[in-house]
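In what follows, a single structure is set out as C-alpha coordinates and then discussed.
Omission of a single protein chain aside, the complex is shown with its protein chains in their original locations.
So, chain A:
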Amino acid sequence: MDRAPAELLSPDRAAAEGAALGQLACELPDGGLLITASRLVEFGARAAILLAPGLFRLDLTPQEETLGLYPRVLCGWEVDWRAAEESWDGYRDASGPAPIELHGTFGDQLTVWIHVLSFTERDALATHFVAKAEIRPVATAP
(Lines give C-alpha, C1' and ligand atoms only; values in the text may rest on other atoms or scores of the structure.)
Protein backbone atom coordinates (compact mmCIF):
# COMPACT_ATOMS: atom_id res chain seq x y z
CA MET A 1 0.00 0.00 0.00
CA ASP A 2 1.57 3.25 -1.13
CA ARG A 3 -0.69 5.53 0.89
CA ALA A 4 -2.43 5.15 4.20
CA PRO A 5 -6.12 4.24 3.70
CA ALA A 6 -7.20 6.90 6.17
CA GLU A 7 -5.64 9.55 3.94
CA LEU A 8 -7.14 8.06 0.77
CA LEU A 9 -10.60 7.96 2.34
CA SER A 10 -10.45 11.47 3.76
CA PRO A 11 -13.51 13.51 2.70
CA ASP A 12 -11.66 16.71 3.51
CA ARG A 13 -8.92 15.88 1.06
CA ALA A 14 -11.36 14.78 -1.64
CA ALA A 15 -13.36 17.98 -1.25
CA ALA A 16 -10.25 20.16 -1.23
CA GLU A 17 -8.52 18.60 -4.24
CA GLY A 18 -11.80 18.43 -6.16
CA ALA A 19 -12.88 21.94 -5.19
CA ALA A 20 -12.38 23.36 -8.68
CA LEU A 21 -14.70 20.64 -9.97
CA GLY A 22 -17.38 21.47 -7.40
CA GLN A 23 -16.94 18.02 -5.94
CA LEU A 24 -18.61 17.13 -2.64
CA ALA A 25 -17.39 14.44 -0.28
CA CYS A 26 -18.42 12.84 2.97
CA GLU A 27 -17.69 9.83 5.09
CA LEU A 28 -19.93 6.80 4.59
CA PRO A 29 -21.70 5.66 7.79
CA ASP A 30 -20.17 2.20 7.71
CA GLY A 31 -16.70 3.40 6.74
CA GLY A 32 -15.50 4.67 3.42
CA LEU A 33 -15.77 7.73 1.25
CA LEU A 34 -18.62 9.07 -0.88
CA ILE A 35 -17.83 11.64 -3.55
CA THR A 36 -20.34 13.27 -5.85
CA ALA A 37 -20.25 15.84 -8.61
CA SER A 38 -22.37 17.22 -11.41
CA ARG A 39 -21.20 18.97 -14.53
CA LEU A 40 -22.25 20.20 -17.94
CA VAL A 41 -19.65 19.06 -20.46
CA GLU A 42 -19.59 20.22 -24.07
CA PHE A 43 -19.52 17.62 -26.81
CA GLY A 44 -15.94 16.70 -27.59
CA ALA A 45 -14.43 18.00 -24.35
CA ARG A 46 -12.61 15.68 -21.99
CA ALA A 47 -13.51 16.71 -18.47
CA ALA A 48 -12.82 15.24 -15.06
CA ILE A 49 -16.07 14.34 -13.34
CA LEU A 50 -14.83 12.56 -10.20
CA LEU A 51 -11.49 12.80 -8.42
CA ALA A 52 -10.50 10.42 -5.65
CA PRO A 53 -7.09 11.83 -4.70
CA GLY A 54 -4.37 9.22 -4.73
CA LEU A 55 -6.71 6.61 -6.21
CA PHE A 56 -8.35 7.53 -9.50
CA ARG A 57 -9.90 10.21 -11.65
CA LEU A 58 -12.82 9.59 -13.98
CA ASP A 59 -12.85 11.67 -17.16
CA LEU A 60 -15.75 11.77 -19.60
CA THR A 61 -15.95 12.87 -23.22
CA PRO A 62 -19.54 13.13 -24.43
CA GLN A 63 -20.38 13.14 -28.10
CA GLU A 64 -23.85 13.43 -29.49
CA GLU A 65 -24.45 9.69 -29.51
CA THR A 66 -21.43 8.22 -27.78
CA LEU A 67 -19.63 8.65 -24.51
CA GLY A 68 -15.93 8.17 -23.84
CA LEU A 69 -14.92 7.15 -20.33
CA TYR A 70 -11.36 7.44 -19.09
CA PRO A 71 -10.76 5.92 -15.65
CA ARG A 72 -7.28 7.21 -14.82
CA VAL A 73 -5.44 5.34 -12.08
CA LEU A 74 -3.49 7.57 -9.72
CA CYS A 75 -1.94 4.91 -7.47
CA GLY A 76 0.48 2.02 -7.67
CA TRP A 77 -1.98 -0.73 -6.88
CA GLU A 78 -3.17 -3.26 -9.37
CA VAL A 79 -6.55 -1.95 -10.44
CA ASP A 80 -9.37 -3.81 -12.13
CA TRP A 81 -12.33 -1.96 -13.65
CA ARG A 82 -15.50 -3.71 -14.71
CA ALA A 83 -18.56 -2.24 -16.37
CA ALA A 84 -22.17 -3.31 -16.29
CA GLU A 85 -22.39 -3.61 -20.06
CA GLU A 86 -26.20 -3.52 -20.18
CA SER A 87 -26.01 0.06 -18.94
CA TRP A 88 -23.34 1.02 -21.44
CA ASP A 89 -25.24 2.27 -24.43
CA GLY A 90 -28.64 3.35 -23.26
CA TYR A 91 -29.96 4.18 -26.68
CA ARG A 92 -30.15 0.44 -27.44
CA ASP A 93 -32.35 -0.09 -24.41
CA ALA A 94 -35.95 0.79 -25.14
CA SER A 95 -36.84 0.69 -21.45
CA GLY A 96 -35.09 4.00 -20.87
CA PRO A 97 -31.87 5.41 -19.48
CA ALA A 98 -30.09 3.88 -16.53
CA PRO A 99 -26.93 4.96 -14.75
CA ILE A 100 -23.70 3.76 -16.21
CA GLU A 101 -22.13 1.53 -13.59
CA LEU A 102 -18.44 0.88 -13.04
CA HIS A 103 -16.88 -1.29 -10.39
CA GLY A 104 -13.21 -1.03 -9.50
CA THR A 105 -10.96 -2.91 -7.13
CA PHE A 106 -7.69 -1.45 -5.91
CA GLY A 107 -5.41 -4.30 -4.93
CA ASP A 108 -7.01 -6.15 -2.06
CA GLN A 109 -7.58 -2.94 -0.15
CA LEU A 110 -10.39 -0.86 -1.61
CA THR A 111 -13.46 -1.33 -3.75
CA VAL A 112 -15.24 1.39 -5.71
CA TRP A 113 -18.73 1.62 -7.16
CA ILE A 114 -19.29 4.46 -9.62
CA HIS A 115 -22.64 5.50 -11.05
CA VAL A 116 -23.01 8.13 -13.74
CA LEU A 117 -26.29 9.53 -15.01
CA SER A 118 -26.28 11.63 -18.15
CA PHE A 119 -28.76 13.91 -19.87
CA THR A 120 -27.89 15.22 -23.29
CA GLU A 121 -28.83 18.79 -24.19
CA ARG A 122 -28.51 18.87 -27.94
CA ASP A 123 -29.41 22.55 -28.19
CA ALA A 124 -26.44 23.33 -25.98
CA LEU A 125 -24.24 20.72 -27.70
CA ALA A 126 -23.44 19.40 -24.25
CA THR A 127 -24.30 16.69 -21.74
CA HIS A 128 -25.19 17.03 -18.06
CA PHE A 129 -23.57 14.44 -15.82
CA VAL A 130 -24.36 13.51 -12.26
CA ALA A 131 -21.87 11.09 -10.78
CA LYS A 132 -21.06 9.45 -7.49
CA ALA A 133 -18.40 7.10 -6.25
CA GLU A 134 -18.57 4.96 -3.13
CA ILE A 135 -15.12 3.90 -1.99
CA ARG A 136 -14.83 1.39 0.82
CA PRO A 137 -12.17 -0.76 2.43
CA VAL A 138 -12.67 -4.30 1.17
CA ALA A 139 -13.47 -5.55 4.69
CA THR A 140 -16.48 -3.21 5.00
CA ALA A 141 -17.77 -3.41 1.42
CA PRO A 142 -21.42 -4.59 1.33
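Basically, a residue touches a chain if its C-beta (ideal position, glycine included) is under 8 Å from a C-beta of that chain, and two chains touch if they have at least 3 such contacts; residues count from 1.
Please note the rule applied: contacts and distances are computed from a predicted model.
J.: UniProt names the one chain left off this complex as which of "NADPH-dependent FMN reductase", "Dihydroxyacetone kinase subunit DhaK", "50S ribosomal protein L11 methyltransferase" or "Sugar ABC transporter permease"?
T.: From the listed options "NADPH-dependent FMN reductase", "Dihydroxyacetone kinase subunit DhaK", "50S ribosomal protein L11 methyltransferase" or "Sugar ABC transporter permease", the omitted chain resolves to "50S ribosomal protein L11 methyltransferase".
J.: Which residues does chain A use to touch the chain missing from this display?
T.: On the chain A side, contact with the omitted chain comes from 17-18, 20-22, 39, 41-42, 44-48, 51, 57, 59, 61, 63-66, 72, 74, 91-92, 122, 125.
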